[in-house]
Structures are given as structure tokens and as C-alpha cells.
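Excluded from the complex is one protein chain; the other protein chains are retained at their positions.
On to subunit A.
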Amino acid sequence: MKNYIKLVRFEVDRFSKIYGALIGLTILLQIAAVVSAEMGYMKEANSLMLEQRYTSVQVIEHLGKISMHTVSYTTLFVFSIGIAVVSLLIYCLFIWYRDWFGKNMFIYRLLMLPLNRIQLFFAKLTTILLFVFGLVAVQLLLFPLEEFLLRKITSAPYFELVSLETLSQSHPFLSLILPHSFSGFLIAYGIGTLAVIVLFTVILFERSYRWKGIFIGAAYVLIIAAILIGPLYAPLNFLFYQEIFWLYLFLSFLIGGVSIWLSYWLLQHKVTV
């Protein structure tokens, strides 16, 4: 356990500078999104008032009020979330491959550490999850600050307060990142964690069997897809929603368990420097 914590700390340290920059970029982009959304709204409002002689009530009737809902649909806001998600997806690959490639083969050292090699797998997985939850936490903290900023820069009649809960229920991205129920959280982050576990297994197939490993990994993903999609086409009308949920939970644990066992076996017996 002590070694596992040391490994997690080490992995977090390795990405901390880039991660810090990613958080900085997210904050900057989202603040820019707030400012640009307000400027765009007020420009349109002013043009309606000047050119069409609208009153502020008519402007609000025509445009609606500006809120964090408006901000969350701006390109900059969506881009800020997109760039964070894509960066972490790329990092899921990079967290393994950087140890093999380049002038320095750090994988030699990692594989020769006096610990069970599956701890490397769990340390890298934990690191990814910590980074994901770190970004979610930043988003949770940013939201009220952004709303405060929007309120400050917008003329009072045009501003509308929207709770994060309301926003996350309707927003296509935010509803995934910030699920509004505990079961929603379990489903979204459970599927995400399972996807990372399967991706790590596929990477280890590739690192063990190289070209052949890519095909084995692809076949493994197809089998998992078949297991997960299969029940959708099976006559399960006799099952209640709750029972289907438990069936998928069981399948997810099965896939996760098998993937971790395969990763353990590959790390222990097949992986190549």
C-alpha cells in the first residue's frame, strides 16, 4: 500500500505542470467565455434598442435573459471542457507510452521496482481518476465564480440566476461531467473508469505483443462491445429497469475484473521493454 501511494504521488508529480497549465487554460477560457457571452448579448441588445427602438423589456422578451446557461453554450466554454477531456484522453495513452519511448527508457526502472507490477496499473489508473475529479472540482468551484463575474458585468435587468443543478440537468456536456443524481454519477464515472481500465489492457496487449497486440486488443474491445450491446437485442422485456441496471452492473464488474486480471498477467509475464 505504501508503495502504491508513492507511485501515485510520483505519477501525479510527473504530469502536475501540464495539469496545472490545463487548469489555468480552462479557467482563462471560461472567464473569456463569460466576458464574450456578455459582450455578445449586450451588443445584440444595444443594436435592438438603437435600430428597432426596443425597450429593455422587449429586448428580454426577444433575447431572453443572459445566464450561465447562455455562457455554457458558447464555443469558448464548450472548447474549454473539450480541451480538458481530450487532454486527459490523450494522457491515458501517454501515461504508459512515455515510459517506453524517447531517449530514456523509464519502463526498465518501473518494471524492476520491488513491487507487484499490477500496482503500476492501479497507480496510473488512480492518477487519471484524480486528474478527472480534480478538473470536475475546478469546474464546481469555477461555476459560482463565473456566475458572480457575469452578474457583476451585466446590467441587472438582463441577468438571470441559474443554479448549477438546473444547468447540469439540461446541458449535454455538463450533465455527463456533473450528474445530478448519485446513480447518474455512478453510471457516468463507472463507465468512464471501465473504459480507462479496458484501454489500459489494450495498451498492455500492444506493449506485450506489439503489432499482433493491436489486433488482439481490437478483438478484445469487440468482444466487450458485444457483451455490452448483446443484452439490448435480447428479449429482456420480462426484466424490470432495476434488474437491467443490476445486469449491466454485473457485466461491468465482470469486464473490469477480467481486464484487471489480464493486465496483471500481461505485466507479470508478457510485457516487453
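Rule of thumb we're sticking to: a residue touches a chain if its C-beta (ideal position, glycine included) is under 8 Å from a C-beta of that chain, and two chains touch if they have at least 3 such contacts; residues count from 1.
Please note the rule applied: contacts and distances are computed from a predicted model.
One chain of the assembly is not displayed; among "NnrS family protein", "ATP synthase subunit a", "ABC-2 type transport system ATP-binding protein" or "NADH-quinone oxidoreductase subunit K", its UniProt protein name is "ABC-2 type transport system ATP-binding protein".
If you put the hidden chain back, the residue from A:Arg14, A:Lys65, A:Arg151 or A:His180 that touches it is A:Arg14.
For the options A:Lys6, A:His69 or A:Arg151, the residue in contact with the chain missing from this view is A:Lys6.
Of the listed positions A:Leu115, A:Ile153 or A:Ile216, the one in contact with the omitted chain in the full complex is A:Leu115.
Residue A:Asn104 is the one among A:Thr55, A:Thr75, A:Asn104 or A:Ser183 that touches the chain not shown. Seen across the whole complex, the unshown chain contacts subunit A at 3, 6, 10, 14, 102-106, 108-109, 111-117, 208, 269-273.
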